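One protein chain is absent from this view; the other protein chains keep their places.
Think of it as A, B and C in the order they're written, each chain with its own count starting at 1.
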Amino acid sequence: MPFQQDVRGFAAERDWTQFHDPKSLVLALVGEVGELAELFQWVPADEARRTYSSGPRRQRAEEEISDVLIYLLALGNSLDIDVLDAATRKLAAARDRFPVESVDGVAPEKD
Amino acid sequence: MPFQQDVRGFAAERDWTQFHDPKSLVLALVGEVGELAELFQWVPADEARRTYSSGPRRQRAEEEISDVLIYLLALGNSLDIDVLDAATRKLAAARDRFPVESVDGVAPEKD
Amino acid sequence: MPFQQDVRGFAAERDWTQFHDPKSLVLALVGEVGELAELFQWVPADEARRTYSSGPRRQRAEEEISDVLIYLLALGNSLDIDVLDAATRKLAAARDRFPVESVDGVAPEKD
Partner (left out) sequence: MPFQQDVRGFAAERDWTQFHDPKSLVLALVGEVGELAELFQWVPADEARRTYSSGPRRQRAEEEISDVLIYLLALGNSLDIDVLDAATRKLAAARDRFPVESVDGVAPEKD
């Protein structure tokens, strides 16, 4: 994904790659996931989608989701993992593991 | 990103979209981030990159990173947010916020 | 809290304190929080309390909550922070910050 290279360039241009060991990047990812979780924490579960569907709250959700993606790609960069390629393979494996005809309508098991 | 649509189709074909409210998906994302964190927890920080650069450990890292991406995109689907578009805008905003000439070599501030 | 000392002894007796730098312990904590999150991810929000109130599921919840506490106390040990003392001060500060008469029935703000 070209965007993963954009994230690499963004860090490299700022000389931040020196801080980007995997443990640090996972902690940074956790920080962003925490901000994402806080958005939804006190919203009733059945109102969450609507509450974040427009306006400044939608903007906040977009930003927090983006931050998670950016650090996930930075982690991929630090490990030389092409994240979209890996995820494409993982989704294909999940298709094999959970055939449509066998799981229809059943709560997904932990993957 | 076409892959976000693939993730949508994967869930829809299995009738799992009914479970995909934002709070549930953030919890699922946290579960996958937890598995990713566990990979690195006891590895010395300066050996983490090398330790996960090849073999079965690299495979594990690829899988856990993939799971995080897949649930992040599922969350995007539940909120009708195009994750790659949003992240592209966020990275552009970060470029403006942290101009190369002003931050070179300084530890990145929390974004 | 004497239990924080028990956690310290548990690690020390096994010579595991060598692995217990703060970054590693936060990652371990995140791993346990991930397991806790997975318990609840697909349960409807209004059934979560009842679903985990008895039987093997209650046992699972008890174990995952316990693991989070144990790693949190181990983190306290690594930083020589008495966690119960610190939390007692924090709760007192929160009582001052959110006086009962001013917040009654209003959704708690992010602290």
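Just so we're on the same page, contacts are C-beta pairs under 8 Å (C-beta built on N, C-alpha and C of every residue); 3 or more make two chains touch, one makes a residue touch a chain.
Remember, it's a predicted structure, so these values are computed and weren't measured experimentally.
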| item | value |
| --- | --- |
| Visible chains that the absent chain touches, using the contact criterion stated earlier | A, B, C |
| On chain A, residues whose C-beta touches the chain left out of the figure | 19, 23-24, 27-28, 30-35, 37-38, 40-42, 45 |
| For chain B, residues in touch with the removed chain | 23-24, 26-27, 30, 38, 42, 44-46, 107-108, 110 |
| Chain C residues touching the omitted chain (full complex) | 1, 3, 6-7, 10, 13-16, 19, 21-24, 26, 29-31, 33, 36-37, 40, 43, 45-46, 48-49, 52-53, 58, 61-63, 65-70, 72, 75-76, 78-81, 83-84, 86-91, 94-95, 98, 100, 103-105, 107-108, 110-111 |
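Here is the rule we use: only the chains that are shown with their structure count from here on.
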| item | value |
| --- | --- |
| Centre-to-centre distance between chain B and chain A (centres being mean Cα positions), rounded to whole Å | 2 |
| Chain centre separation in whole Å, for chain C relative to chain B (CA means) | 24 |
| Set of chain A residues in contact with two or more other chains | 23-24, 26, 30, 45-46, 107-108, 110 |
